[in-house]
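Here the complex is missing one protein chain, while the rest keep their positions.
Lettered A and B in written order, each chain numbered from 1.
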Amino acid sequence: MFDFMNNPTVALIVATVVKGALLIVILLTAFAYMTLIERRVVAKIQGRLGPNRAGPMGLFQPVADALKMMFKEQMIPSQARAGIYVLAPVISVVVALCAFAVVPIGNNWSANSGVHSIWDPFIGDINVGLLWILSISSLSVYGIVLGGWSSGNRYSLLGALRSAAQMVSYETSLGLALSGVLMWAGSLSMVTIVHRQLDMGIWYICAQPLGFVIYIIAAVAEVNRAPFDLPEAEQELTAGYLTEYAGLRWSLFQMAEYINMITVSAVASTLFFGGWSLFGLTDGIPILSIVIFMIKVAFFLFLFIWLRATLPRIRYDRLMRFGWQVLLPLAALNIVITACTVALGGDRFWWISGVAGLLVVVVMLFAIRRQGILEGTHFSEVETGKPVLPHSVRLVTYEQEPELEQDEDSAPSVSQPPLARNSNTVQV
Amino acid sequence: MATNQDTEFQAEFSGTSEGIKTQEMLLNMGPQHPSTHGVLRLIITLEGETITSCTPVIGYLHRGIEKILENRTVMAGIRYMDNSDYLSPMLNETAYAGAVEQEMGIEIPRRAQYIRLITNELQRIASHLVGIGTYGMDLGTTTPIIWAFRDREGILSMFEALSGSRFNVNYMRVGGVLHDLPKGWLDECSTFLDKLEKNMVEMDGLLSGNEIFMSRTQGVGYIDPQQALAYGLTGPMLRASGINWDLRVNRPYMAYREVAVNPIVRQEGDCFARYYVRLQEITESIRLVREGIDKLPGGPISVRTPIALRPPRGETYFAIESSKGELGVYFISDGSEYPWRAKLRGPSFVNLQIVPELLRGHKMSDAIAILGSTDIVLGEVDR
């Protein structure tokens, strides 16, 4: 019955299609339950219950949401450019889905024997895997910008522009931060990178703490999550680029955001945390590698949720300044540190770049606190149209009586309470 | 659009970087906007993301409360005060009842005074909790508002036990209060305050120490003290600008003549100071409630007033320190059961006036931070 599988090319294509379909199903399920888990976790942090009505522990909530979204009206605002308006969420989702293609979800089925099977748990081991992810994820800005621009709404336009500037700004840092890993691994293939970490005996987080910190900050900004969720800053721009979207198209954008989140989490665990490996635990049982990988990804996803529940939104100009003036120079520094270490003697000296990176991270944290890169606006910047008082000029201190010279007339007599003259009687 | 694009394009690129002009954009913020605290509408002119001018449009929530008061007897009018600043009904009622009492020359019993102090301070806590929680929300974090509302829920439950209603309490009466405190209410109140105190430490840690929160609020929306006085600001907005003015201290009324209040004053005058004054006022209010409970005397809770309450002919102004500032009632009576005029001096309305001046030159996201820090309630602005 399965004779055609004997033809290697046909078998390959069949396997790919099946794996691709499987991956899409997995990603969509992960997205659906990610929304549920996020709501539950945030609710837990905030002392609420979260959705718990649909099914046991609210497990059918995503199904209910999906059904609701399917049955909602799809409308195109009269001011919108219809074609682009319809196309934008499609771009977002497709781009988000195929960025995941090169991430190895688990070990080869034959474990460490080095024999590859067409059914290995990753879609494609492209030899430029990481570059594929970077380039594809940079395409995702198109979905947002086109969606925001075509809506014909000012909030959307502002949100889209913000998003574009933010994503391109942090993409530079993201790419530079990853090149440290590439220096150690010497390959762009995600599968090879995992194997190199096994060979070296360490996860690259040990050799690349600075690179990791930069990557994770830039990744949060790249997927527009709190505290960098300015494109959809609902307090300022109602819903940013999403304002005019409703129904399924809106949920497509949400889907893209969550799948991007899963992708950057997967990349973080692959590049910095050894992917599916865990201290040789996976040698015998390949299926365990998938579980381990999922746990690692889940950790990063939890990090995203945690950040969202805790942090306020950063201001836009500070966001841009942080990206260009802090992250980008640090990413360049990371390259120099790593290059020095690698040139010094290769894999044995990984701890040098590790210690140096940690040092830079610590110094950076202190510098941010001290230097005021994130600190408040100085008073000279505030253009109220009035001469701005310097910091030291303040009128009264805590203990002093109020200084109300110009209000002398209207200031009431403090010593005489108005009601003190009367007793408990009524004068009618 | 298409016809003048070319000329705009040329104008844009012909100049130097100083000469480049960006087209101004008119943006409506509100009335249905997530962060205008009700139905305030701000017409904002944007140049890029910088605000060049701002015009608040109010009146979307106008219910004619002052006019309603004229058509209700004095006792019946108290209930309508609940809807003015709907986040602090107890305070509104106290102001109105106090004005009538001052007009009639009633000195209410000490127990009633202390009950008023306790409820007023609880109400102040509830109002500030909403102010802080929504401020966190404005700045993009969702947790503080839930925590704040969780704590506020306790206060509302206590009000329910007290008056039968969580929100529109209708508890104050001319000459005292409606009921005496229910049995066990004070114990419950003490337990709640202990819990609240712990929660406020948590809230302090969540927001005040946060780098991003500080960067969003410190130095933003600076009001210098002269400006604050010139605009007639009161309440936390004034005290955050370094002016020590609190009616509970400077013109004490009712039980505040016996209970010392430490006014919270900060010198910075920025959004952070306004937020922090509110946060610390909660702590101060907790202390005041405890002191009120300790000193709570026995005796009647109300003076005997005639059923048909006819304030004598004349006029009076009575103001209390509401959670937002000076809440004054200007009460004119013609000797009948109905007030001839009851003018409210709503602190939110006065505090809102400074917003256009504050917003000018700030970024769009600062607009939210500034507007949130004023903690206005549109019910009181529009009345």
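Everything below uses one rule, namely that a residue touches a chain if its C-beta (ideal position, glycine included) is under 8 Å from a C-beta of that chain, and two chains touch if they have at least 3 such contacts.
Assume contacts and distances are computed from a predicted model.
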| task | For the chain that's not shown, choose its UniProt protein name out of "Hydrogenase maturation protease", "NADH-quinone oxidoreductase subunit A", "ABC transporter ATP-binding protein" or "Branched-chain amino acid transport system permease protein". | result | "NADH-quinone oxidoreductase subunit A"
| field | Residue among A:Val10, A:Val63, A:Ile285 or A:Ala343 that touches the chain left out of view | value | A:Ala343
| said: One chain is left out of this view; which of A:Glu38, A:Glu171 or A:Glu222 touches it in the full complex? | reply: A:Glu171
| Of A:Met183, A:Met200 or A:Ala219, which sits in contact with the chain we cannot see? | A:Met183
| request: Over the whole complex, note the residues of chain A touching the chain we left out. | output: 8, 12-13, 16-17, 19-21, 23-24, 28, 69-79, 86, 89-90, 93-94, 97-98, 100-102, 116-118, 123-127, 129-132, 134, 138, 149, 151-158, 161, 164-165, 168-169, 171-172, 175-176, 178-180, 182-183, 185-188, 238, 243-244, 247-249, 252, 316-317, 320-321, 324-325, 328-329, 332, 335-336, 339-340, 342-343, 346
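Following the convention adopted for this analysis, only the chains that are shown with their structure count from here on.
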| task | Provide the C-alpha centroid distance between chain A and chain B, rounded to the nearest whole angstrom. | result | 37
| note | As the complex stands, chain B meets chain A at residues 25, 27, 33-35, 49, 101-102, 104-107, 109, 136-143, 146-147, 150, 175, 206-207, 210-220, 222, 224-227, 229, 242-245, 250-254, 257, 265, 267, 269-270, 272, 303-306, 310, 312, 318, 357-358, 360-368
| note | Counting only contacts in the complex, chain A reaches chain B at residues 42, 45-48, 154, 158, 226-227, 229-230, 233-238, 308-318, 368-369, 374-379, 382-386, 388-389, 394-398, 400-404, 406-407, 412, 414, 417-424, 426-428
